[in-house]
Structures are given as C-alpha cells and as structure tokens.
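Here it is, the structure, as structure tokens.
With one protein chain removed, the remaining protein chains of the complex are shown where they sit.
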Amino acid sequence: MATATLLISCPDQKGLVAKVADWLYSHNGNIIHADQHTDAVANLFLMRVEWDLAGFRIDRHEIDSKFTLLADSIEARWQLHFSDRVRRIAIFASKQDHCLYDLILRQRSQELQASIPVVISNHPNLEPVAHNFGINFHYLPITSETKTAQEVHQLALLKQYDIDLVVLAKYMQVLSPNFLADFSQVINIHHSFLPAFAGANPYQRAHERGVKIIGATAHYVTEDLDEGPIIEQDVIRVSHRDAVSDLIRKGKDLERIVLARAVRLHLENRVLVYGLSANPNLGLRTVVFD
Amino acid sequence: MATATLLISCPDQKGLVAKVADWLYSHNGNIIHADQHTDAVANLFLMRVEWDLAGFRIDRHEIDSKFTLLADSIEARWQLHFSDRVRRIAIFASKQDHCLYDLILRQRSQELQASIPVVISNHPNLEPVAHNFGINFHYLPITSETKTAQEVHQLALLKQYDIDLVVLAKYMQVLSPNFLADFSQVINIHHSFLPAFAGANPYQRAHERGVKIIGATAHYVTEDLDEGPIIEQDVIRVSHRDAVSDLIRKGKDLERIVLARAVRLHLENRVLVYGLSANPNLGLRTVVFD
Amino acid sequence: MATATLLISCPDQKGLVAKVADWLYSHNGNIIHADQHTDAVANLFLMRVEWDLAGFRIDRHEIDSKFTLLADSIEARWQLHFSDRVRRIAIFASKQDHCLYDLILRQRSQELQASIPVVISNHPNLEPVAHNFGINFHYLPITSETKTAQEVHQLALLKQYDIDLVVLAKYMQVLSPNFLADFSQVINIHHSFLPAFAGANPYQRAHERGVKIIGATAHYVTEDLDEGPIIEQDVIRVSHRDAVSDLIRKGKDLERIVLARAVRLHLENRVLVYGLSANPNLGLRTVVFD
Partner (left out) sequence: MATATLLISCPDQKGLVAKVADWLYSHNGNIIHADQHTDAVANLFLMRVEWDLAGFRIDRHEIDSKFTLLADSIEARWQLHFSDRVRRIAIFASKQDHCLYDLILRQRSQELQASIPVVISNHPNLEPVAHNFGINFHYLPITSETKTAQEVHQLALLKQYDIDLVVLAKYMQVLSPNFLADFSQVINIHHSFLPAFAGANPYQRAHERGVKIIGATAHYVTEDLDEGPIIEQDVIRVSHRDAVSDLIRKGKDLERIVLARAVRLHLENRVLVYGLSANPNLGLRTVVFD
C-alpha cells in the first residue's frame, strides 16, 4: 500500500484537525494514521497524518501544490512524503563496525525502508564490510588540515549518490557548520544518556562518576555538539562490577538499538522538530508520533 | 478548564476523523487531544477526542442527544465524559495496605481526579487507615456460605455511595458473575505478569520457576478470572538472591504503580475496551490513548 | 536470626578472602552472605561478610577488638554492624509529602529495619503527617540569616534523638560543610538522573531539553552539591506529551522508589563508599553488595 504523509506545524487555533481531515476526505483520502500535539509553551500545533494513496483523487504530483492553499491559510510549515519513495542513506563510520553492521542488516531484512548505496569513512578498516554487502565505500581520511577539503568531497558524494539522510554510525569526527549548512539531515548516536556526559569519553566518565545506569542518545546533528534535538534514548543498568570495558560492551547494544530506532522513526516520517522559542537554533525538541 | 471527552468505536470507513472533527468545529469546539486507532483484524475504528467546553456552542446537557445523530450514522458505540464530574471510587481491600494507602495518597495529592468515599473489606484490619483519612469503612466478612449475601450488601453500598468505579486493591476475593452483571466497572491488580502465573501464589511460583523478571498487571475484571482486558503492566528484575519474600517486597512497588497508572488512565477516559471477535466476552483488549 | 556484618576495604593482596573466612570459621561463624570486589584502578579489595551470631564463639562486644588484629595486618578500614541494633532515622522534609509518607509506610510494614523517631522540617506543613504516625516533628524555618543557627539546632536534635542516619526526603535546603563535618551519614534524593540536570529545576530543564527518559538519583551527601557517591538510580520513559507537571508526577514515583531502595541498602550495610584516588573527597563511588 502506497501512502502519503504530511508533517505539519502551525500556530495553534481551533479547527485545525477538522480542516486537514476535511481536505483529505473531500478528496477521498482514507486516513491510516493521524496524530496531533499542541505545545502550549510554543503555541504550536503539530500534526502527522498518513493516508492511503489508492483512491485519493489528487494526483501525487499535485498534492504539494493543492495542499499549499490550505497550508498558507493556517500559516503552516509542512513536509510531504511518499512511502514508496525509497530514501537513500549514506552511513558515515570510523573504525567501529557494530552500528554499521546493524543498520545494513536491518535494511537487508526490510526493517528499514531505505537503500544504503554508500559508506564514507575516515578510516579504511570497514571497507570489507561495505563491499561484502555490495555497498560502495569511500575512504576520506581527515586531519585538521584536510578537514575542510574532505568535507567538500563528502558533500559532493552526497550529491552524487543522491543522498537523503546521513547516519553517523560511530563516526568520530565533528561535522562543521559549513557541512551542516549544505546538508542538514543528519542523525548521530551519542554514547551517553544526554545531557549527561556530553563530549568525549562518556563511558570513562560514567565509570568514574559511579553511575548505576548508562544510556545512549540518538539526535539530529546541529552546530551545537551534542545539543541537537533528541529523537530516542535508552538505558541499561550497570554496577560496580562493570569496568569501563563492560560499559563499552553494554553500551554497544544500546547504541545499535537506539540509533536503529531513530533512523526508523525518521524514515517513517514520525519525527517533527520544533523550537520552544523564536530563535530557530534554540531549544529544539522533537515530537515523535509513534 | 472543563473538557468533554468522547470515546468512540465504530466499523472502519473513510472520513471518520473528518466527521467527528467537523462536528466539533462546527459547534466551536477546540480540540485538546485527539487520537485514533484502527484495528485491522476487528475492522474497528477507535477514537478519543477531548475538547474545551468553554466556547462550545452545545450545552453540555444536550451534547449527548446531539451527538447521537452523528454516532448513529457511523454505527458507533460511544461514551461521553466531563472532566469536572468527579468520579467516585470504592476501594475493596483485604489485609494488605500498600495499594490502599497508595491510592488514597495519590487522590489526596490530586494525582487522581476522583473521590474515595468508601473502603469495603472482608477483614477489619484496615479500618484505621480509612478512618484516618475520613473515609467510611465497611467490614463485610466473606465465607463461601455468606458470599452471595455479602455481595448483595456490597452492591447496595455501591448504590448508596453512588460509586462509578470499584478498585480491587489487593482484595483477595473473586467477584461473582452476578456481581459483575450488576456492576461492571472494576479494576483489579494481579501480582504477576499475566498471562504468566495466573491464579494463586504467583510470587511463589515465579520463584520456583526461576524467572529473572517479575511483573504486575492491572486489568478490568470479567467473569474469566485473570483474563480481563489488560490496562497496564510493568516489571522488575530479580535474581537468585531474591527469596519469595523479596519478590513480594519488590512486587508491592510494582502493584502500587501499575494499579495507580491504570486507575488514572481510566479516570482520564483514556482506555477503550474492544473485542477481536463478535463474541463480546472473547479476546477483549484495550486501546490506551496516552 | 541476629547477624553481624563486616564491611572491609584494604589494599589488594592475595589471601584476603581466606584470611577473613578463616577468622570467622575458626570462631565457629556461619557465613550467611559474602561478597567481594576488587577495584583495579584504586588497587582496593572491598568485602562484605555477614554471619550468624548464634554459635559464634566471640562475644559480640569483643568482636571489634578481636577483629582489629586481623584488620591491622591487612591495613583495612572496616565497619562492624549488628542486624538487631535498630538504626534511628531522622527524616528532613520541606513541603512535599510523598517521600516522607513512603519511608514511614515502609518502616511500618517492616520493609525498613529502623525506627523513625523524628521529622525535621523548614516548613510546618507536614506536622500532621508525622503526628499521625506518632513521630515527633520539629519545625525549624530557615533563612540565609538563620541557617547557621538552625543547623546547630538540627545537630542538637540529632544528638538528642540518638540519630544514626539522616534522610533528606525532598528537603529543599543545602546542608552546610559545617553540618556535614559534624554529621556525615546523610542520604539525599535528587530528582534527576545525575550528573544530568544537577542543580535546580531538573524537571523543567529536562522538559526544555526534550529528553525521552527522566531519572532520579539517591546519593550520600557531601560538600559538593549533587556530587556525592551514588547509591541508586532509576529512570522512566517520557514523551513530548508529558508537560513539566507530568514529569513531576512521574518523577515522584521514581523518587519514592529510588530513595527507599537506597535507604534499605544502607540499613542492610550493603553500601561501601570508596575513592578512586588518594584524595578522600575526589571521585567517590559506591560498591553495592546486593
């Protein structure tokens, strides 16, 4: 079944559910999933609505232009997605393979509705993994001197492969503001329960602090390191018996699962980012319509 | 803010969200929360919609009769609730006080929007707890001989106190089909992760089986013991170090929390029971619009 | 059954388990529970051993002096506790009653082996709760001007009531270094998953950050606010639907449970604090022998 999904955010007012549902019904749209949220602080109405394209009386190429009328009347920002357009993912990795394998295997088993045409890495180690699954691999080593130039290469590759989403699968480099200005759809996995242990060596620091639970956090990448809007988090219990190496081992399971869930939610168009203030970079949060 | 909430279930068809949202909007209703679910197996559309009564152009006493028109046209079963009508709870207890205290304290701290005018018990022990909080206490001891007669007393008390909901807070008696035919809004807490360890002595049996996790289950009571539709469950990890007494202790925390959550979800009209088959007593499940 | 428990920490070396177990066995001690941990970084051996006093051939008043010989030979720091000496707890509270009620009810139901002779508060609100359970209540209001003097009063009360442990049950004041120098056995509950959201208003800040999980942390109080050694933590999932008031409500359940677990572990002499470095105030962690 091919579906269309609208993600809508607009100033809150009466009748928004009715207006959107009416518009769909008037064109014979059968809603599969509809969910709304109103953020009282930001005075925002946020909605996800997914409907069956079969029988829908607007051709899919005209939905965009037709919906604009309604969207304008409610001052909405919106995205339109089709379930049968397969998104293209570029995975950025470094040396660790657990998240890379995990994403590829989930994609292969149809758990992630996407294609993965390319892996880009600042180390050569994982080339066999990519090739093993018939995925192109680009080795772009990065030093402080070459970083700017290599990011230009990376961006060119994203264009070349027609990439929709970059997933940082334990990619141990920080993307520059320039990169993000050019390509902003990036999901990262941070190996801590943010905002605890933002920055480097979170497992080491968690061990030193003697926490009884560790976590992992998947978030959209913004210019502010480890400050991007959180998509998903999960945790696991640890004890004094766990050395740093045990935290790393336990954390790898968290990283895999949390990152995969976040990518899946993104691919299913279930994540809507919004800000609590007028400043577009401040206080970004997500609504996850699951 | 006073709100009204409709819980609707009807055969699935196109345009249901639009029809309900339209009806509300046409009477100037401002939706606070709307959520839907379609069960493909049962071919049922299930919806919860809550709106602000301020500014709504139908008098609250006429909402019922006005909505009937729409409801009939979509063959819906439905319930209408008002947030400012305080539901009245009767707590049934036996000897254990932890769930009784928990519910009373949550009610006192406004976490549960309800009143608790009466506690009914088959043991006299908890009378001081009830009286301490100014709650009437009725001691109705039960033997196999007196059970039928005492249930008549219980039902009379429910009428007398104008009770909307009975909560079995570790009440160690089974309600008869006759009782339930007369009063069906009953929530129970079972001290296991149903369907595991249904019946008696679940902690003892969990210990013997050597499980690594125990649970608790809150469900609506039906004639089929421990088979009623599940509202909420939660679990906690245990180990070989935990004796049966430790399982009981850990379980008490689960029982408290799971029962309180279920009661809260019920009071906020977030729980809709439906069946997977035409048989109204078979395969009952809940949608929890949280 | 009356038992004795030794908590031992000493430089790691061969034969420590044998030496301690031998000493007990040679005096006819029957070990009920023994657990050890070696911290490789700190090069410390940490042990908890609990044995039945029945049949033990050293009189309980002489255990201390007799064990000193062994302890000195392995350069151990150690504590000796008897299970039948009921510890005396002073609860410090402010306005919120949920942790206070929780601790009292667990003590009443024998879940906590201790007595609670006194509640001390900087607000008068909770006096009825204390009196209801026959517990003395002292109202010691605190301003920046009166803090030093009132802490002197508090310390005098701790002496007067012969208190072993202070539990800060949502006590909204910071204890001064002077207080802690005089009385150091203090457990606090912080309403966040430390080190995330240390300091004030953690639920508000968690909401703004858009985290998907919130937590609570019980720790020993040290001079460094929110930096004391962690005894126990737990978490619960939240979503965009949860307003700050929902986080507070969900957090209250966490606070209750996490604090009660920590107090219980302390009372059962299962918590051993040690430092990762020679600096006695730096990097304090706990071993929890559970």
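Just so it is clear, A, B and C label the chains in written order, and each chain counts residues from 1 on its own.
The definition used in the following text is that a contact is a pair of C-beta atoms (placed from the backbone, for glycine too) under 8 Å apart; a residue touches a chain by one contact, two chains touch by 3 or more.
Just so it is clear, the model here is predicted, and its values are computed rather than measured.
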item	value
For the chain not depicted, the shown chains it touches	A, B, C
Residue of A:Ser26, A:Asn43 or A:Asn132 touching the missing chain in the full complex	A:Asn132
Subunit C residues that touch the omitted chain in the full complex	14-19, 21-22, 24-25, 28-36, 38, 237
Interface with the undisplayed chain - residues on subunit A	97-98, 101, 105, 109, 111, 132, 241, 249, 253, 257, 290
Touching residues on subunit B - with respect to the absent chain	37, 39-40, 193-197, 208-213, 215, 229-235, 239-241, 243, 276, 283-288
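In this section, only the chains that are shown with their structure count from here on.
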item	value
Smallest count of steps, each to a touching chain, taking subunit B to subunit C	1
Interface residue overlap between copies subunit A and subunit C, same or different (over half shared)	same
Copy-to-copy rotation for subunit A and subunit B - C-alpha atoms, rounded to a multiple of 5°	180
Cα-centroid distance, subunit A relative to subunit B, in whole angstrom	37
Whole-Å separation of chain centres (CA-atom averages), subunit A against subunit C	41
Interface hub residues of subunit B, defined as touching at least two other chains	none
